[in-house]
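The other protein chains are all here in position, but one chain of the complex has been omitted.
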Amino acid sequence: MRIELRQDNLEVRVQLQTYSLDVLHKCFYWYGEDFSVDIETENGSIGLVLLRPKAGTIDESLLGSLSERIRSDLIDFKVRDIVTQETRNVRDLLIAKAFACTDEFDTPVPVQSTDIDHDHC
Amino acid sequence: MINGSRGIPFGITHPIVGRISLSPIETPTRDSILLLEDVFSPKTINPDLAGVIVRNRSKVAISGPVAGRPTLFLSDLRLQLEMHDIVAIHTDGTLETLFRPNSRDNSLFVTDNCNCNCLMCSQPPKTCNDIQYRFAINEKLVPLIPAQTETLGITGGEPTLLGPLLSKLLSAVKGYLPNTEIQVLTNARAFSSTDAVKQIRNVEHRKVIFGIPLNSDHSSLHDYITQSSNSFAQTVTGIHNLTRYDQRIEIRVILQRPVVRRLRKLAEFIFRNMPFVEHVAFMGLEPTGNAAVHWGDICVDPSSYETELREAVELLSISGIPVSIFNLPNCVLSSDLWPFCKQSISDWKRIYDDSCSRCKVFSRCGGFFESARTIGRLKAEPVS
Partner (left out) sequence: MSYYLLPFRFQRLNEKEEVLVNEVGDFLICSAGTAGMVVRREIDSTDPIYADLLANFFVSEKPIPDLIDVLATRYRTKKSFLDSFTCLHIFVMTLRCNHGCIYCQVGRRTPEDAGYDMSLENLSRSIAMMFMSPSKNLTVEFQGGEPLLVLDKIKEAVETISAANKAYSKNVTYVLCTNLSLLSEEALEFCMQYGIIISTSLDGPEYVHNANRHILGINSYESVIRGIATCRERLGNDRVSALMTTSEFSLGFPIQIVDEYLRQGFSSIFIRALNPFGLARRRDGKKSYSVDQFLHFYKTALLYILQLNLQGTHFVEEYARIVLSKVLTPFASGFTDLQSPNGVVNSVVAYNYDGNVYASDEARMLAEEGDYTFRLGHVQRNSYAEIFYGPKARDIAEFWANESLPGCSECGFQTYCGADPVRNYATQGSAAGRRPSNAFCKKNREIIRFLLELMSNSNDIERVFRTWLNPSWLREQPVCQ
(Lines give C-alpha, C1' and ligand atoms only; values in the text may rest on other atoms or scores of the structure.)
Protein backbone atom coordinates (compact mmCIF):
# COMPACT_ATOMS: atom_id res chain seq x y z
CA MET A 1 0.00 0.00 0.00
CA ARG A 2 1.29 3.48 -0.84
CA ILE A 3 -0.21 6.67 0.50
CA GLU A 4 1.09 9.91 -0.98
CA LEU A 5 0.14 13.53 -0.90
CA ARG A 6 0.17 14.99 -4.41
CA GLN A 7 -0.90 18.61 -4.58
CA ASP A 8 -4.40 18.62 -3.09
CA ASN A 9 -4.99 14.93 -3.47
CA LEU A 10 -4.27 12.10 -1.18
CA GLU A 11 -3.42 9.16 -3.40
CA VAL A 12 -3.84 5.68 -2.03
CA ARG A 13 -2.53 2.82 -4.12
CA VAL A 14 -3.24 -0.81 -3.26
CA GLN A 15 -2.90 -4.19 -4.90
CA LEU A 16 -6.38 -5.11 -6.16
CA GLN A 17 -5.53 -8.69 -5.34
CA THR A 18 -5.31 -7.72 -1.68
CA TYR A 19 -8.01 -5.04 -1.52
CA SER A 20 -10.72 -5.58 -4.13
CA LEU A 21 -12.74 -2.76 -5.66
CA ASP A 22 -15.65 -3.84 -3.43
CA VAL A 23 -13.52 -3.35 -0.36
CA LEU A 24 -12.27 0.01 -1.60
CA HIS A 25 -15.78 1.26 -2.28
CA LYS A 26 -17.13 0.15 1.06
CA CYS A 27 -14.17 1.57 2.93
CA PHE A 28 -13.99 4.95 1.27
CA TYR A 29 -17.78 5.39 1.25
CA TRP A 30 -17.29 6.61 4.79
CA TYR A 31 -14.87 9.32 3.75
CA GLY A 32 -17.53 10.92 1.57
CA GLU A 33 -18.56 13.57 4.07
CA ASP A 34 -15.17 15.21 4.34
CA PHE A 35 -13.64 14.22 1.00
CA SER A 36 -14.42 13.93 -2.67
CA VAL A 37 -13.60 10.33 -3.48
CA ASP A 38 -12.55 8.85 -6.82
CA ILE A 39 -11.73 5.20 -7.27
CA GLU A 40 -9.86 4.01 -10.35
CA THR A 41 -7.70 1.17 -11.52
CA GLU A 42 -4.12 1.53 -12.73
CA ASN A 43 -2.47 -1.04 -14.95
CA GLY A 44 -5.18 -3.54 -14.17
CA SER A 45 -3.69 -4.67 -10.88
CA ILE A 46 -3.52 -1.46 -8.87
CA GLY A 47 -6.45 0.23 -7.19
CA LEU A 48 -6.08 3.99 -6.94
CA VAL A 49 -8.15 6.06 -4.53
CA LEU A 50 -8.05 9.83 -4.85
CA LEU A 51 -9.21 11.81 -1.83
CA ARG A 52 -9.68 15.55 -2.18
CA PRO A 53 -10.76 17.41 0.96
CA LYS A 54 -14.05 19.25 0.54
CA ALA A 55 -12.90 22.08 2.74
CA GLY A 56 -9.37 23.35 3.03
CA THR A 57 -6.30 21.22 2.35
CA ILE A 58 -4.60 18.28 3.98
CA ASP A 59 -2.00 19.44 6.42
CA GLU A 60 1.35 17.60 6.35
CA SER A 61 1.04 17.17 10.11
CA LEU A 62 -2.29 15.43 9.74
CA LEU A 63 -0.99 13.13 7.03
CA GLY A 64 0.38 10.66 9.57
CA SER A 65 -2.85 10.15 11.48
CA LEU A 66 -4.91 10.14 8.29
CA SER A 67 -2.69 7.45 6.78
CA GLU A 68 -3.01 5.40 9.93
CA ARG A 69 -6.75 5.69 9.81
CA ILE A 70 -6.82 4.67 6.16
CA ARG A 71 -4.65 1.62 6.73
CA SER A 72 -6.68 0.53 9.72
CA ASP A 73 -10.01 1.08 7.93
CA LEU A 74 -8.82 -0.86 4.89
CA ILE A 75 -7.86 -3.81 7.06
CA ASP A 76 -11.24 -3.71 8.80
CA PHE A 77 -13.15 -3.67 5.54
CA LYS A 78 -10.98 -6.43 4.15
CA VAL A 79 -11.81 -8.53 7.22
CA ARG A 80 -15.50 -7.77 6.71
CA ASP A 81 -15.22 -8.82 3.09
CA ILE A 82 -13.63 -12.13 4.05
CA VAL A 83 -16.43 -12.84 6.52
CA THR A 84 -19.07 -11.97 3.93
CA GLN A 85 -17.46 -14.25 1.33
CA GLU A 86 -16.85 -17.17 3.67
CA THR A 87 -20.23 -17.07 5.32
CA ARG A 88 -22.43 -16.28 2.34
CA ASN A 89 -23.83 -19.81 2.07
CA VAL A 90 -24.45 -20.33 5.76
CA ARG A 91 -26.16 -16.98 6.00
CA ASP A 92 -28.45 -17.74 3.04
CA LEU A 93 -29.26 -21.10 4.58
CA LEU A 94 -29.94 -19.54 7.96
CA ILE A 95 -32.37 -17.00 6.56
CA ALA A 96 -34.09 -19.55 4.34
CA LYS A 97 -34.64 -21.76 7.37
CA ALA A 98 -35.77 -18.83 9.46
CA PHE A 99 -38.62 -18.03 7.13
CA ALA A 100 -39.51 -21.55 6.02
CA CYS A 101 -42.93 -22.69 7.17
CA THR A 102 -42.42 -26.42 7.44
CA ASP A 103 -40.25 -29.00 9.16
CA GLU A 104 -38.69 -30.21 5.95
CA PHE A 105 -35.95 -27.61 6.19
CA ASP A 106 -34.79 -28.99 9.53
CA THR A 107 -31.21 -30.21 9.59
CA PRO A 108 -30.92 -33.51 11.47
CA VAL A 109 -28.44 -33.40 14.29
CA PRO A 110 -25.71 -35.98 13.80
CA VAL A 111 -26.38 -39.24 15.57
CA GLN A 112 -23.60 -41.80 15.64
CA SER A 113 -24.44 -45.40 16.45
CA THR A 114 -22.26 -45.07 19.56
CA ASP A 115 -24.44 -42.24 20.88
CA ILE A 116 -27.11 -44.62 22.06
CA ASP A 117 -24.99 -47.67 22.48
CA HIS A 118 -24.78 -49.44 25.76
CA ASP A 119 -21.08 -50.12 25.53
CA HIS A 120 -19.81 -48.62 28.73
CA CYS A 121 -18.31 -50.99 31.21
CA MET B 1 -34.66 -48.14 43.06
CA ILE B 2 -34.86 -47.62 46.77
CA ASN B 3 -34.76 -49.79 49.80
CA GLY B 4 -33.97 -52.93 47.88
CA SER B 5 -34.03 -55.86 50.17
CA ARG B 6 -33.94 -59.55 49.63
CA GLY B 7 -36.00 -62.30 51.15
CA ILE B 8 -37.06 -65.85 50.48
CA PRO B 9 -39.92 -66.15 47.98
CA PHE B 10 -42.62 -68.78 47.92
CA GLY B 11 -45.04 -69.15 45.04
CA ILE B 12 -43.96 -65.95 43.33
CA THR B 13 -44.04 -66.81 39.66
CA HIS B 14 -44.17 -63.25 38.26
CA PRO B 15 -43.45 -59.82 39.77
CA ILE B 16 -46.12 -58.72 42.21
CA VAL B 17 -47.02 -55.09 42.65
CA GLY B 18 -49.26 -54.16 45.56
CA ARG B 19 -50.15 -51.76 48.33
CA ILE B 20 -48.98 -52.60 51.85
CA SER B 21 -51.78 -53.43 54.22
CA LEU B 22 -51.26 -53.93 57.96
CA SER B 23 -53.44 -56.52 59.51
CA PRO B 24 -55.80 -56.16 61.17
CA ILE B 25 -56.22 -52.42 60.58
CA GLU B 26 -58.13 -52.53 57.34
CA THR B 27 -59.74 -55.02 54.99
CA PRO B 28 -57.23 -55.95 52.32
CA THR B 29 -58.17 -55.90 48.62
CA ARG B 30 -56.78 -57.76 45.67
CA ASP B 31 -54.17 -55.03 45.14
CA SER B 32 -52.97 -55.43 48.67
CA ILE B 33 -49.92 -57.10 50.07
CA LEU B 34 -50.44 -58.03 53.68
CA LEU B 35 -47.51 -57.28 55.95
CA LEU B 36 -47.21 -59.63 58.88
CA GLU B 37 -44.85 -58.70 61.65
CA ASP B 38 -44.03 -62.30 62.46
CA VAL B 39 -44.56 -65.83 61.30
CA PHE B 40 -48.02 -66.78 62.33
CA SER B 41 -51.20 -67.61 60.61
CA PRO B 42 -53.99 -65.17 61.12
CA LYS B 43 -57.41 -66.65 61.51
CA THR B 44 -58.62 -65.43 58.16
CA ILE B 45 -56.74 -64.27 55.13
CA ASN B 46 -58.46 -62.74 52.08
CA PRO B 47 -57.97 -65.31 49.32
CA ASP B 48 -57.66 -62.48 46.72
CA LEU B 49 -54.61 -60.88 48.33
CA ALA B 50 -51.84 -60.11 45.84
CA GLY B 51 -49.25 -61.36 48.27
CA VAL B 52 -47.96 -61.59 51.81
CA ILE B 53 -44.75 -60.31 53.33
CA VAL B 54 -43.66 -61.86 56.59
CA ARG B 55 -41.01 -60.41 58.90
CA ASN B 56 -39.40 -63.47 60.36
CA ARG B 57 -38.73 -61.98 63.80
CA SER B 58 -38.91 -65.31 65.55
CA LYS B 59 -36.46 -66.72 63.08
CA VAL B 60 -38.41 -69.90 62.66
CA ALA B 61 -37.74 -72.22 59.81
CA ILE B 62 -40.14 -71.64 56.98
CA SER B 63 -41.55 -74.25 54.71
CA GLY B 64 -44.14 -72.67 52.45
CA PRO B 65 -46.42 -69.81 51.58
CA VAL B 66 -48.93 -68.33 53.98
CA ALA B 67 -52.49 -69.43 53.25
CA GLY B 68 -51.55 -70.40 49.75
CA ARG B 69 -50.81 -66.82 48.75
CA PRO B 70 -47.52 -65.70 47.12
CA THR B 71 -45.32 -64.98 50.12
CA LEU B 72 -42.00 -63.33 50.83
CA PHE B 73 -40.16 -64.07 54.07
CA LEU B 74 -37.96 -61.13 55.09
CA SER B 75 -35.25 -61.47 57.67
CA ASP B 76 -34.00 -57.89 57.14
CA LEU B 77 -35.85 -56.25 60.01
CA ARG B 78 -34.51 -52.71 59.39
CA LEU B 79 -36.62 -52.20 56.30
CA GLN B 80 -39.25 -49.50 56.81
CA LEU B 81 -42.59 -50.40 55.38
CA GLU B 82 -45.69 -48.40 56.10
CA MET B 83 -49.33 -48.82 55.32
CA HIS B 84 -50.15 -47.93 51.72
CA ASP B 85 -46.56 -47.98 50.55
CA ILE B 86 -46.58 -49.62 47.13
CA VAL B 87 -43.97 -52.32 46.64
CA ALA B 88 -42.84 -54.83 44.05
CA ILE B 89 -41.81 -58.34 44.92
CA HIS B 90 -39.63 -59.82 42.21
CA THR B 91 -39.45 -63.52 41.47
CA ASP B 92 -35.94 -63.75 42.91
CA GLY B 93 -37.17 -62.50 46.27
CA THR B 94 -36.04 -58.87 46.00
CA LEU B 95 -38.44 -56.41 47.53
CA GLU B 96 -38.53 -52.93 46.06
CA THR B 97 -40.42 -49.93 47.44
CA LEU B 98 -41.97 -48.20 44.43
CA PHE B 99 -44.10 -45.47 46.02
CA ARG B 100 -44.50 -43.92 49.46
CA PRO B 101 -47.59 -41.77 50.01
CA ASN B 102 -45.84 -39.93 52.86
CA SER B 103 -43.01 -38.83 50.59
CA ARG B 104 -43.04 -35.87 48.23
CA ASP B 105 -40.30 -37.43 46.12
CA ASN B 106 -41.82 -40.40 44.33
CA SER B 107 -40.77 -41.45 40.84
CA LEU B 108 -41.55 -44.07 38.26
CA PHE B 109 -38.24 -45.75 37.57
CA VAL B 110 -38.22 -46.81 33.93
CA THR B 111 -34.75 -48.16 33.07
CA ASP B 112 -31.17 -48.39 34.24
CA ASN B 113 -29.88 -47.78 30.71
CA CYS B 114 -28.62 -44.41 29.55
CA ASN B 115 -27.10 -42.91 26.43
CA CYS B 116 -24.72 -40.78 28.47
CA ASN B 117 -22.31 -41.53 31.27
CA CYS B 118 -22.05 -38.21 33.06
CA LEU B 119 -19.13 -37.57 35.37
CA MET B 120 -21.45 -36.58 38.18
CA CYS B 121 -24.17 -39.17 37.67
CA SER B 122 -25.48 -40.26 41.05
CA GLN B 123 -27.04 -43.37 39.58
CA PRO B 124 -24.60 -44.70 37.02
CA PRO B 125 -26.19 -46.48 34.09
CA LYS B 126 -26.12 -50.22 33.58
CA THR B 127 -26.42 -52.00 30.29
CA CYS B 128 -29.30 -54.39 30.69
CA ASN B 129 -32.49 -55.47 29.06
CA ASP B 130 -34.87 -53.96 31.56
CA ILE B 131 -37.15 -51.71 29.56
CA GLN B 132 -40.03 -54.12 28.98
CA TYR B 133 -39.75 -55.51 32.48
CA ARG B 134 -39.88 -52.13 34.17
CA PHE B 135 -42.67 -50.97 31.87
CA ALA B 136 -44.76 -53.94 33.00
CA ILE B 137 -44.10 -53.05 36.64
CA ASN B 138 -45.02 -49.41 36.08
CA GLU B 139 -48.18 -50.40 34.24
CA LYS B 140 -49.26 -52.20 37.42
CA LEU B 141 -48.02 -49.42 39.68
CA VAL B 142 -49.72 -46.40 38.11
CA PRO B 143 -53.32 -47.47 38.80
CA LEU B 144 -52.45 -47.96 42.48
CA ILE B 145 -51.02 -44.48 43.02
CA PRO B 146 -53.43 -42.25 44.94
CA ALA B 147 -55.16 -39.78 42.64
CA GLN B 148 -54.46 -36.88 44.96
CA THR B 149 -50.70 -37.31 44.60
CA GLU B 150 -49.33 -33.86 43.82
CA THR B 151 -46.09 -34.70 42.06
CA LEU B 152 -44.53 -37.73 40.44
CA GLY B 153 -41.22 -38.13 38.62
CA ILE B 154 -40.29 -40.30 35.68
CA THR B 155 -36.61 -41.21 35.91
CA GLY B 156 -33.94 -43.70 35.02
CA GLY B 157 -31.34 -43.96 33.40
CA GLU B 158 -32.70 -42.22 30.35
CA PRO B 159 -36.51 -42.37 29.91
CA THR B 160 -36.43 -41.60 26.18
CA LEU B 161 -34.76 -44.97 25.62
CA LEU B 162 -38.27 -46.35 26.06
CA GLY B 163 -39.10 -45.04 22.60
CA PRO B 164 -42.87 -45.19 22.01
CA LEU B 165 -43.36 -46.77 25.44
CA LEU B 166 -42.66 -43.39 27.02
CA SER B 167 -45.73 -41.78 25.53
CA LYS B 168 -47.67 -44.91 26.39
CA LEU B 169 -46.60 -44.49 29.99
CA LEU B 170 -47.52 -40.80 29.95
CA SER B 171 -50.95 -41.71 28.59
CA ALA B 172 -51.49 -44.13 31.43
CA VAL B 173 -50.38 -41.51 33.92
CA LYS B 174 -52.69 -38.95 32.33
CA GLY B 175 -55.60 -41.36 32.57
CA TYR B 176 -55.13 -42.45 36.18
CA LEU B 177 -53.54 -39.31 37.63
CA PRO B 178 -54.90 -36.36 35.65
CA ASN B 179 -54.14 -33.86 38.41
CA THR B 180 -50.63 -34.98 39.24
CA GLU B 181 -47.70 -32.82 38.11
CA ILE B 182 -45.25 -35.06 36.27
CA GLN B 183 -41.55 -34.31 35.93
CA VAL B 184 -39.60 -36.37 33.41
CA LEU B 185 -35.83 -36.27 33.98
CA THR B 186 -34.16 -36.67 30.61
CA ASN B 187 -31.19 -35.49 28.58
CA ALA B 188 -33.62 -34.81 25.70
CA ARG B 189 -31.13 -36.07 23.11
CA ALA B 190 -33.73 -38.31 21.52
CA PHE B 191 -35.95 -35.26 21.08
CA SER B 192 -33.58 -33.90 18.48
CA SER B 193 -35.84 -35.99 16.29
CA THR B 194 -39.20 -34.25 15.89
CA ASP B 195 -40.99 -37.59 15.46
CA ALA B 196 -40.16 -38.48 19.05
CA VAL B 197 -41.49 -35.13 20.22
CA LYS B 198 -44.69 -35.42 18.24
CA GLN B 199 -45.47 -38.70 20.00
CA ILE B 200 -45.21 -36.90 23.32
CA ARG B 201 -47.27 -33.99 22.09
CA ASN B 202 -50.01 -36.34 20.96
CA VAL B 203 -50.52 -37.55 24.52
CA GLU B 204 -51.70 -34.01 25.30
CA HIS B 205 -50.76 -34.29 28.93
CA ARG B 206 -51.01 -30.75 30.26
CA LYS B 207 -49.08 -31.29 33.47
CA VAL B 208 -45.73 -32.63 32.29
CA ILE B 209 -42.45 -30.78 32.62
CA PHE B 210 -39.14 -32.06 31.27
CA GLY B 211 -36.14 -31.60 33.57
CA ILE B 212 -33.05 -31.42 31.37
CA PRO B 213 -29.42 -31.07 32.47
CA LEU B 214 -27.23 -28.52 30.68
CA ASN B 215 -23.60 -28.22 31.69
CA SER B 216 -22.24 -25.46 29.54
CA ASP B 217 -22.78 -23.03 26.71
CA HIS B 218 -20.68 -24.93 24.21
CA SER B 219 -20.18 -28.51 23.10
CA SER B 220 -16.67 -29.36 24.19
CA LEU B 221 -17.34 -28.67 27.87
CA HIS B 222 -20.86 -30.10 27.94
CA ASP B 223 -19.79 -33.26 26.10
CA TYR B 224 -16.82 -33.65 28.43
CA ILE B 225 -19.22 -33.81 31.36
CA THR B 226 -21.61 -36.24 29.66
CA GLN B 227 -18.69 -38.27 28.31
CA SER B 228 -20.62 -38.47 25.07
CA SER B 229 -20.00 -36.64 21.81
CA ASN B 230 -22.80 -34.71 20.08
CA SER B 231 -24.75 -34.67 23.34
CA PHE B 232 -24.74 -30.85 23.53
CA ALA B 233 -26.05 -30.41 20.00
CA GLN B 234 -28.71 -33.05 20.49
CA THR B 235 -29.81 -31.78 23.89
CA VAL B 236 -30.13 -28.16 22.81
CA THR B 237 -31.96 -29.18 19.63
CA GLY B 238 -34.15 -31.46 21.73
CA ILE B 239 -35.01 -28.55 24.01
CA HIS B 240 -36.01 -26.46 21.03
CA ASN B 241 -38.10 -29.21 19.51
CA LEU B 242 -39.91 -29.82 22.78
CA THR B 243 -40.84 -26.16 22.90
CA ARG B 244 -42.01 -26.14 19.30
CA TYR B 245 -44.49 -28.79 20.29
CA ASP B 246 -45.70 -27.01 23.41
CA GLN B 247 -43.81 -28.95 26.06
CA ARG B 248 -42.59 -27.38 29.30
CA ILE B 249 -38.94 -27.32 30.22
CA GLU B 250 -36.77 -26.97 33.31
CA ILE B 251 -33.01 -26.67 32.89
CA ARG B 252 -30.82 -28.28 35.55
CA VAL B 253 -27.22 -27.21 36.05
CA ILE B 254 -25.14 -29.40 38.32
CA LEU B 255 -22.50 -27.33 40.07
CA GLN B 256 -19.16 -29.06 39.54
CA ARG B 257 -15.65 -27.77 39.13
CA PRO B 258 -15.22 -27.85 35.34
CA VAL B 259 -18.37 -25.78 34.80
CA VAL B 260 -18.50 -23.19 37.57
CA ARG B 261 -16.22 -20.58 35.95
CA ARG B 262 -18.66 -20.25 33.06
CA LEU B 263 -21.89 -20.17 35.08
CA ARG B 264 -22.73 -16.62 34.18
CA LYS B 265 -22.08 -17.27 30.50
CA LEU B 266 -24.26 -20.35 30.72
CA ALA B 267 -27.02 -18.25 32.23
CA GLU B 268 -26.73 -15.84 29.34
CA PHE B 269 -26.75 -18.70 26.88
CA ILE B 270 -29.95 -20.03 28.43
CA PHE B 271 -31.65 -16.66 28.33
CA ARG B 272 -30.65 -15.92 24.76
CA ASN B 273 -31.27 -19.34 23.27
CA MET B 274 -34.08 -20.78 25.34
CA PRO B 275 -35.86 -17.88 27.05
CA PHE B 276 -39.04 -19.96 27.08
CA VAL B 277 -37.84 -22.36 29.79
CA GLU B 278 -40.07 -22.42 32.81
CA HIS B 279 -37.38 -22.74 35.43
CA VAL B 280 -33.63 -23.09 35.93
CA ALA B 281 -32.24 -25.09 38.85
CA PHE B 282 -28.62 -24.85 39.99
CA MET B 283 -27.89 -28.03 41.86
CA GLY B 284 -25.24 -29.00 44.37
CA LEU B 285 -23.32 -32.20 43.70
CA GLU B 286 -24.47 -35.48 45.19
CA PRO B 287 -21.28 -37.36 46.08
CA THR B 288 -22.42 -40.80 45.06
CA GLY B 289 -22.19 -43.04 42.01
CA ASN B 290 -19.99 -41.62 39.25
CA ALA B 291 -19.63 -38.41 41.24
CA ALA B 292 -17.89 -40.29 44.01
CA VAL B 293 -15.58 -41.98 41.50
CA HIS B 294 -14.67 -38.66 39.86
CA TRP B 295 -14.77 -36.66 43.05
CA GLY B 296 -11.24 -35.38 42.67
CA ASP B 297 -12.04 -33.85 39.26
CA ILE B 298 -15.43 -32.42 39.96
CA CYS B 299 -15.73 -31.54 43.62
CA VAL B 300 -15.78 -27.84 44.38
CA ASP B 301 -16.37 -25.81 47.50
CA PRO B 302 -19.50 -23.66 47.11
CA SER B 303 -17.70 -20.67 48.59
CA SER B 304 -15.34 -20.70 45.63
CA TYR B 305 -18.13 -20.30 43.10
CA GLU B 306 -20.50 -18.11 45.04
CA THR B 307 -19.77 -15.03 42.91
CA GLU B 308 -20.36 -16.84 39.63
CA LEU B 309 -23.50 -18.44 41.02
CA ARG B 310 -24.84 -15.12 42.21
CA GLU B 311 -24.22 -13.52 38.82
CA ALA B 312 -25.91 -16.39 37.02
CA VAL B 313 -28.90 -16.46 39.36
CA GLU B 314 -29.26 -12.70 39.17
CA LEU B 315 -29.07 -12.55 35.39
CA LEU B 316 -31.81 -15.13 34.93
CA SER B 317 -33.95 -13.74 37.69
CA ILE B 318 -33.79 -10.15 36.40
CA SER B 319 -34.55 -11.43 32.92
CA GLY B 320 -37.76 -12.98 34.17
CA ILE B 321 -36.80 -16.66 34.30
CA PRO B 322 -37.59 -18.33 37.66
CA VAL B 323 -34.44 -19.71 39.32
CA SER B 324 -33.78 -22.02 42.24
CA ILE B 325 -30.77 -23.38 44.03
CA PHE B 326 -31.11 -27.04 44.95
CA ASN B 327 -29.15 -29.37 47.19
CA LEU B 328 -27.08 -26.76 49.00
CA PRO B 329 -27.58 -25.98 52.68
CA ASN B 330 -28.11 -22.32 53.49
CA CYS B 331 -24.92 -22.04 55.48
CA VAL B 332 -22.64 -22.45 52.47
CA LEU B 333 -24.21 -19.49 50.67
CA SER B 334 -24.58 -15.87 51.62
CA SER B 335 -28.01 -14.77 52.72
CA ASP B 336 -28.88 -12.86 49.56
CA LEU B 337 -29.09 -16.21 47.77
CA TRP B 338 -31.28 -17.89 50.38
CA PRO B 339 -34.56 -16.79 48.76
CA PHE B 340 -33.61 -19.01 45.83
CA CYS B 341 -32.75 -22.09 47.92
CA LYS B 342 -35.32 -24.86 47.92
CA GLN B 343 -35.60 -27.93 50.11
CA SER B 344 -34.93 -30.27 47.26
CA ILE B 345 -33.04 -33.27 48.58
CA SER B 346 -35.38 -36.26 48.63
CA ASP B 347 -36.54 -36.98 52.11
CA TRP B 348 -35.14 -40.46 52.11
CA LYS B 349 -31.60 -39.19 51.55
CA ARG B 350 -31.64 -35.90 53.42
CA ILE B 351 -29.72 -35.45 56.65
CA TYR B 352 -28.63 -32.71 58.96
CA ASP B 353 -25.62 -32.35 61.19
CA ASP B 354 -26.10 -32.39 64.96
CA SER B 355 -25.08 -28.75 65.10
CA CYS B 356 -27.90 -27.83 62.72
CA SER B 357 -30.42 -27.83 65.55
CA ARG B 358 -28.84 -24.58 66.78
CA CYS B 359 -29.17 -22.94 63.36
CA LYS B 360 -31.48 -19.96 62.96
CA VAL B 361 -32.65 -21.03 59.53
CA PHE B 362 -32.87 -24.75 60.21
CA SER B 363 -36.55 -24.95 59.36
CA ARG B 364 -36.12 -23.76 55.79
CA CYS B 365 -32.79 -25.35 55.01
CA GLY B 366 -32.61 -28.24 52.59
CA GLY B 367 -29.88 -30.06 54.48
CA PHE B 368 -27.17 -32.34 53.14
CA PHE B 369 -27.04 -35.50 51.08
CA GLU B 370 -26.63 -38.59 53.17
CA SER B 371 -23.75 -39.63 50.94
CA ALA B 372 -21.93 -36.45 51.94
CA ARG B 373 -21.25 -38.04 55.29
CA THR B 374 -19.21 -40.85 53.86
CA ILE B 375 -17.16 -38.61 51.63
CA GLY B 376 -16.45 -36.31 54.55
CA ARG B 377 -18.25 -33.25 53.23
CA LEU B 378 -20.70 -32.56 56.01
CA LYS B 379 -19.48 -29.07 56.92
CA ALA B 380 -22.38 -27.43 58.67
CA GLU B 381 -22.02 -23.90 60.05
CA PRO B 382 -25.11 -22.99 61.97
CA VAL B 383 -26.35 -19.50 61.33
CA SER B 384 -26.74 -17.45 64.48
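Every chain is named by a letter (A and B) in the order it is written, and numbering of its residues begins at 1.
Everything that follows uses one rule, which is that a contact is a pair of C-beta atoms (placed from the backbone, for glycine too) under 8 Å apart; a residue touches a chain by one contact, two chains touch by 3 or more.
Remember, predicted model here, so these are calculated numbers, not experimental data.
Chemist: Would you mind listing the shown chains in contact with the chain that isn't displayed?
Modeler: Answer for the hidden chain's contacts among shown chains: A, B.
Chemist: Given the contact definition stated above, which residue among A:21, A:62 or A:82 touches the chain not shown here?
Modeler: The missing chain is touched by A:82.
Chemist: Any idea which of A:17, A:65 or A:107 touches the chain not displayed?
Modeler: A:107
Chemist: Can you list where subunit B touches the absent chain?
Modeler: These residues of subunit B touch the chain that is not shown: 216-221, 230, 232-233, 236-237, 240, 262, 265, 269, 271-273, 275, 314-315, 318-320.
Chemist: In the whole complex, what residues of subunit A lie against the chain that is missing from view?
Modeler: Where subunit A meets the chain not shown: residues 26, 29-33, 75-77, 79-80, 82-84, 86-87, 90-91, 93-95, 97-99, 106-107, 109-110.
Throughout what follows, only the chains that are shown with their structure count from here on.
Chemist: Give, as an integer number of Å, the spacing between the C-alpha centres of subunit B and subunit A.
Modeler: 55
Chemist: Going by the contact rule at the top, pick out the subunit A residues touching subunit B in the complex.
Modeler: Listed in rising order, the residues of subunit A that touch subunit B are 103, 106, 108-112, 115-120.
Chemist: Name, in rising order, each residue of subunit B that touches subunit A in their complex.
Modeler: Listed in rising order, the residues of subunit B that touch subunit A are 113, 115, 117, 125, 127, 161, 189-190, 192-194, 228-231, 233-234, 237.
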